[in-house]
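Certain chains of the assembly are absent from this excerpt, and the rest are unmoved.
To keep things simple, chains are lettered A, B and C as they appear, and every chain counts its residues starting from 1.
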Amino acid sequence: MPHITVQMFPGRSIEQKRALVAELTRTTCAVLGCGPGAVSIILSDVAPHDWAEAGVLYSDAKAQPSE
Amino acid sequence: MPHITVQMFPGRSIEQKRALVAELTRTTCAVLGCGPGAVSIILSDVAPHDWAEAGVLYSDAKAQPSE
Amino acid sequence: MPHITVQMFPGRSIEQKRALVAELTRTTCAVLGCGPGAVSIILSDVAPHDWAEAGVLYSDAKAQPSE
């Protein structure tokens, strides 16, 4: 019954989301030995002005991270 | 101090949300024996293209679930 | 596909938890018009020394709340 949540920056295409949930499910089942029907996933967008590291919003950071 | 979060598909009317928080609060207090003032609830919309089961986005699923 | 999370103080009996998930599911389906199979619930204990309101841990509060 793994329930997975992924928080990430906005802007992913539907193709990327489709691939992401398919691959995360496959990976999880391979490692944990569960059937795909047991895995649910929720994707959630977080804007760079709502995410901070080291006290600085990503929207303020000079160099955006590699993602 | 029960704190409840409900994630669901978008599109509920304000009347449904109003009824949902009223009823969930009443149910929780009846079962746990707490006062309504102790219960807080956050509702959160999750789009079908951000929710997957068995590795498939709900927006891709042939037959949408009964909800 | 409502996914519900309930955070509450520890100490509920298994009978209370059983009743809580049954009743919350029934309430949710009645209001939203979904089938019970669409509802998943996760219960989560939060100790009074890990929960604060108005800047004070519940374990430090003079009068415990009604729950």
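We take it that a contact is a pair of C-beta atoms (placed from the backbone, for glycine too) under 8 Å apart; a residue touches a chain by one contact, two chains touch by 3 or more.
Remember, it's a predicted structure, so these values are computed and weren't measured experimentally.
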| item | value |
| --- | --- |
| Given 3 placed chains, full-complex copy number | 6 |
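By our rule, only the chains that are shown with their structure count from here on.
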| item | value |
| --- | --- |
| Inter-centroid spacing, chain C versus chain B (mean Cα positions, whole Å) | 13 |
| Rounded Å distance between chain A and chain B, as computed from the means of their C-alpha atoms | 21 |
| Residue list for chain B, restricted to those that touch at least two other chains | 7, 46, 51, 53 |
| Interface residues, chain A side, partner chain B - complex | 14, 17-18, 21-22, 24-26, 36-37, 39-45 |
| In the complex with chain A, residue positions of chain C that touch it | 3, 40, 42 |
| Parts of chain C lying in touch with chain B, wherever the complex brings them together | 1-9, 12, 16, 19-20, 23-24, 27-28, 30-35, 37-38, 46, 51, 53, 58, 65-67 |
